[in-house]
Structure formats: C-alpha cells, structure tokens
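Only a single protein chain was left out; the remaining protein chains are all shown in position.
Coming up: chain A.
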Amino acid sequence: MSLPGTPTTSPTPMDEDTEQAVSVNTEPKRVKVYILENNEWKDTGTGFCIGEVDEGKFAYLVVSDEDSPTETLLKSKLEGNIEYQRQEETLIVWKDLGGKDIALSFEESMGCDTLCEFIVHVQRNIESNISLVTVKSSDNGLGSVHDIITGPVTLPSNDQQQNSQTLLEALKILNENTSFDFLKNETIEFILQSNYIDTLISHFHKAEEEKIPKDLFLLSNIIKTLILYNKRDILESMVEDDRIMGIVGILEYDTEYPTSKANHRKYLGSKGPNFKEVIPLENEDLKIIMKKCFRLQFLKDVVLVRFLDDHNFNLISEIVMDLETCIIDFLQVGTFLDRLIELYDTKTLPESSSEKEKFVQKRKDGIRLLQQCVQMSINLDAVDRSKFYKTLVRKGLFKVLDYAFHMETDSNVRILATDTIITIIEHDILLIHNVQNEDSFKRQHKSAPDDKSSHRKYPQDYSSSTDSKLLLILSTILLSDRSPGLREQVVQALNTLLHPEGCVGNGEGSYDLMGRSNYEAKNTSEDFPSFSYGLNSDSINLNNYHYSSDEMNNLEPESESEFQVMEYFANFYNKIAPILFGPLIKKDITTEMAEIDGQIEKVTKDDLLLIHLVKLVSFVCTEHDRVLSRRFILENGILDSVSKLIGGNHMMQLRLTAVRCIKNLMCLDDKYYHRYMISKNLYAPVFKLFQENIDKNNLANSCIQDFFRIIITECRAYQSDGHNRKEKTNGSYDGNGNDVKTNVNNNRTNFTILNKYLVQTYGDVLRKATDIPFIQDMLETGEENQPDHSSFENSIEGGNDISVNMSTDGFASNHLEDIDIKNVKRLHSEIEHFENDPHYSGDQLAFKKSVDQMNAST
C-alpha cells in the first residue's frame, strides 16, 4: 500500500476475456527479427514468434529459427517499465532493460495482433509496469499519432485521509488521464468500482466544517472534471440518494465566484425529493427513477448550467429522456391514471365543505400533474407519445378537460388544460378523434359484426364527436374567457385543429381503424409552418408550406380519412364558425345564434378578442378549401365587419390587423374576393387610415405602404409579363411571410383593375403621397391601360352585371345593397356550376350534398 499523499500505481482489474483468450503460450507467428546496431537495423533472421509464460510468473517473447526450430533467435523478457511500440500494422519495437533496441517484423498483421494481445495480457496479469502503445502516421502524412493500448495507470489516491496535496494531485491526474482513451476508461473503471466519490464527499464535509476553502474549491473542480468524463454511469452514481447532497454541496463552491456560494442543498432539501403526490405512487422503482430524473435535470439546468459543454449537456439530456420514457411507461401500466381520472367523476364529490375544498384543490393539482406528464412526453419518441396519449384518451382524458372547461374557474388551471390539449393535437390532430372512432367502431362491430361498412355510417356520429366538441369548447372559451394567456393558447389550439395540412397528412390513426392508410404517418408538429421551431444552431431552416386551394378542390376523397376531413371542415363552417366568428357576423344574421347572443354586445367592444378573430379570418381564408371558406366569409359579411374595424374607434393594433386581413385576402388573388371588396367599398377605411398617417413615420404608414407596394408590384409584373414572362413578382406576402402563389392568367389583371379602381376612387389621397416613388407609379399605371381593363371583364365575367357596374360608375354607394344581394346569389350559383365539371367526381358531389344538407339544418 502506498503512503498517503502519493499516487498509487495499481495493476488494473483482471480482464476475464483477455485471460481466456491468451493461454499460456501463443500460436507461433512468422517474423523477422531486427536488432539496432550502430544506428542501423540489422536482420538477425526469420523464425516463429511465441509469447511464453513460465510458472505463471515470467513472460517472454521467443523467436525460434524457421530453418532449425531448436535454435532460438530471440528470447526477451517482458519486465520493468518496457514500452512496446506497435508501429503501423506489422511491427513491434522496444528497448529492453539492457538498452538493446529490438524490432519484430511480422509477416501478417494478424500475427502482430496475437503478440500484442499477449503483451496486454502480461501487463494486466504479470508485469503491470510494461506498456504497449501504437504509433501510426497521421492522416495528413505528417507526424504520427500515439495511442496507449495498455500500461500502468496513475490513479488518484483513494485514501480516507485527503488533504490539499492529495486533491491537487488527483485533479492533475484526472485531467491528464483524459488524454488517452485507455487511461480514461481505466480511470472511469476505478471511479465506479471504488468508493472514490464517497471519499471525496466525506472529505468535503470535513473541509466545510473546518472551513478549508482551498480543499472546497479543489473538490468542486475534481467533481467537475469527473463530470467532463461524460460517462453515464458516473453521472447516475452521483445522483443516488446517499451522494446527491454531497455532490451538489461540493458544487456550491465555484472558483469563478470565490467569495460566494450557491445554495443548491437548501433548495433540494426543501423541495426536490419531496414530490407532491396527488395520487400516491405504489411502485418504489418508479419513485427512484423520478428522483434520479429530477436530480439530473437539476444538475443540468441549475447547478452546472454555466459549466456544461455540448457533449455533457447532450448526455444528460439523453439520460433524462430515457428516464422520462421509463416513467411514462410505468404510469400506463398500473391503476395510476385510472385513479387520477376518477377524481373527475362528478358523483365522487364529498359532502362536507372542508373536504370539498380539499377535493377541489386536489382536482386542480391533478390537472397540473397531467399537464406535467404530457409536457414530459414531448421529448419522447413519436410512437411512445402516440401510445401514451391514446392511453390517456381511452382512460377518459376528456372527463378531465370537461371539468377544466366547464367547472373550473381558475384561469391558470384552464391554461394548463388547454396546454395539454395543444400538446396532444399538435402531435397528432386526429389522435383524439381516432381513439373515439375506434371505440364506437368496436361497439358497432359488437352489435353488427357482419356489417363491413358500419364505419361508413357514422360520419354523423363523427361530426358531433370529440373534435367538434373540442372546437366548440375552444371557441366558447375564446369568446367568453378574458384571460389573455388562455386566449392565446386557445387560438393556437384552433389554428392547429383547423389546419388542413395536419388533418389530411396525418392518417396515422385511421390506419388503426381501417387497416390501411394512403398517407405516410408524418411527424406532425414539424409540418406546420406556423409552429415549426425545428431550428438548430443560429441558422434558419426553410420549411414553408403553401396550401393551395386548387389542390383541395380537385382532390377526390378516395380514402375514408379524406372524406372525414371534408366532413370535418363542412361541419366546422356549419356549426362552429357561426359561433366563433359571431362577433364579426352582421347583426341580422346572428339573431339565430341565441345561445351566445347576449355576449355579442360585450365582445364587439373587446379589441383584443377581435384581433384574434380577424387573424383567424385570414387564416381560414388562406388555408382552407377556398369554396367552402369563401362562401362562409362572404355570406356572413365578415369582410364588411373587418373593414369597419379599420376605420372604427378601435385600438391601432386591431385596426392594422384588419388592414393586414384585407391585404391577405387581396393577395389570394381570388376574383370573387376582389370583386366583393371593390363592390362593397371595403378599401375606403384603408385610405382613411392612410390619410391620418400620411406624414407620419410609424407602423400604420409602413403597413399601408406595404399594401400599395404589393398592388403596384403585381401590376408592374403584369405589364412586363406581356414582353417577358420570366419576371417574378416580389414583395407580396401572406401573413406568414410566404410568397403568395399567383395565378398567372388572371391575377395581374385583377391587380390592374384594383389599381385603376383605387386611383379613380382615392386618387386625391394618393396624390398627397407622391414623394413615395411607387405611389407615383400607381397613379401613372392607374391612369392608363384602358384596353386591358375592358377585355378583362369580358373574358372573366362574360358581361356579368356586377363587374360592369363596378367599372362604369365607380361604385356609387347607393348601389351597394343591390350589388350585395346579387353577389351573394352569384356565389351560390358558382358552386352549382361545378356539377358540370368533369373533374367533379361522384364522391365530391356526395360531399357537396351533405354540405348543403347540413347547411339547411343550421
């Protein structure tokens, strides 16, 4: 045993594989033996080399002459601190204790391997001070790379009596040992097999008691160095029950802040291990995993936050993720979730008021717990996530949400419930719906096992199913709850639920149901442009989708899931949208909405709500099937309301949001919207707002300049289009900053018409701003171009009365009501004419009819 304070050099633990692989003597291998004499390598003969062990104590490399096997060319003892060098593949070179340089050149690299294994065996079992290193020329051909294969390893002293000297030495050794994998691995082995960390912790308590700052800082640096070894087992052993307090205690000291100390132990002592158990956990293993998980996160996020490098950070995150996967798995096996969800069975309410209060609190905590579990699941593998969410839905997650949205009054708790829902639907929009369907599918199959088409029968059932219920709940919350945070979340949930890309592209669930799916199960959330945060480093990853309505129009609902998606949206426009957009729907139409009518007066004054609604209008117009959404928007006069908001006595944020909505609709370059907005004079408030801000350098001014810039850019593109098709429009953006796809044939003319109309109607306003170059352009372009104008009407409208009105009299306002009615009628007939379209399939007709039917029933 070495003296305290000196590093120990110990033979490393026996390696059983090596032990068995190398028997006493090795197979003979053919070699040439060289000896260095007068700086020249001299060939002393060719023979067969074996590694030989005598009496289990003495090891030799022996070469016998190939011509006369009894003659020994070389017998060299492995002893002392000889360093054997393996150079490239076939050479072993060393200097023996007598100072003689010897080289063995093997015929085959396999032979060299065998003898190297022998040297390793001898180092581990007999002569611990010899070593074997490899020398290879480096990749660039200059210099060479050394690596240690085996040899003596200097390890820190594990003596119970530590002091500044031993600690300093240990720190030095631990740092040096990171330079070679061999040394590093041996050190890791030592740390895991010995009680070294406990030795450190016990000295820490002593040093803290005796106030020896030097030792405290050394200990902290040693622990940090051990963490940099980046070994899972070491990290896990540090967070075990009997070590964690010692470890975070040591890490409270930091040489960077020599005059202060963190208070991690205090924090952990008061909070960490005492988890709130809403539902008592029965499984002790699970408790251990949870503690470990929490402590590792605490290390990563708090204790070591300024210290960890990327490798450490990733390793800890990885371990945490494994543990989380484990926890989520555990939660699903027992009765834990059942007991949790039982809390929300209404019949189980206790009678006494104090008990009741406790119980209500418990329900709040239960929702927090659920949210935390769902949050934890975010990092899991997609399959595990789906499995967990399905389990939750099957066990009755909706009972909990129903409670949160209908009974719970605390906005903070409702926010967590919404967050839970968002996490699930962003993972897979159809998951909830599919689990529900699967249940009713099973039920139906029980009653009518032979009816193969039974799932065909319940679109009706589906339409009133959980999705719609969810949409309805969310819409109602948005309209009635004034908590701004909750509203933001609800809007995010609505955006997700109403995103056609997500619904169409995610047939994963229907695969379960019908055993087939036309779509690859996509990794959901990354596919949504508005929620794609998949960034790495400081670079941006372009992930723009543009949903084209034409695609949707021509899409034949081949699969069940597509059919359901179309049903789903039809149902949205019939049942949900009238409520959701209620505050933007003209009064005379909304009288039917008796149930929320009382709220309308209130909410129309609520500018913050209106901002959300106007953004949703932009969203549905841009993203949804054009025919479906446009019909709803125009029939309900939504754009009229939006336009009014621009001019009204509202906060500027809302007024500009409304301008952007009009701008987005204009960018859709949809001739019906174009016509509608012109005929109803919806641009007037934009010009009024512009006039208010004409000399100001502010956001309103920029917002409207952008508006004009889009129009003139489109017009210019049209003008040059005649000569040169390749010119690309720039500067037209939808709400997400995506380039708006434009239809080459009529879009330019739409914009030319618009520009002409604007110049004719609002030229006086525009002429005040001619210092802006493109406004000058607008004026010039708008005042020429007569022929294009008329030909546009003839070609598009075929002499339709509305557009003739538009162009001839410049939309005198007394004609507006008249035009309105015609316009709405026109939109009805527009859908009908598709029946003659050969692309319009039978399925789509069925769909359209169901839409009409539902429409009639509203």
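One rule holds for everything that comes next: contacts are C-beta pairs under 8 Å (C-beta built on N, C-alpha and C of every residue); 3 or more make two chains touch, one makes a residue touch a chain; residues count from 1.
Here is the rule we use: contacts and distances are computed from a predicted model.
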Item to check | Undisplayed chain, where the name is taken from the UniProt record, one of "Large ribosomal subunit protein mL43", "Trafficking protein particle complex subunit BET3", "5'-3' exoribonuclease" or "Serine/threonine-protein phosphatase 4 catalytic subunit" | outcome: "Serine/threonine-protein phosphatase 4 catalytic subunit"
Checklist entry - Out of A:Leu78, A:Val278 or A:Ile316, which touches the unshown chain? => result A:Val278
Next on the checklist: For the chain not shown, which residue from A:Asn81, A:Ser144 or A:Asn698 touches it across the whole complex?
Outcome noted: A:Asn698
Checklist entry - Going by the touch rule given at the top, which residues of chain A touch the chain that is not shown? => result 254, 257, 259-260, 262, 267, 271-272, 275-276, 278, 281, 290, 294, 297-298, 301-302, 305-306, 327, 365, 368-369, 372-373, 412, 415-416, 419, 484-485, 488-489, 532-533, 535-542, 544, 651-653, 656, 660, 663, 696-703, 705-707, 709, 730, 733, 735-737, 772, 774
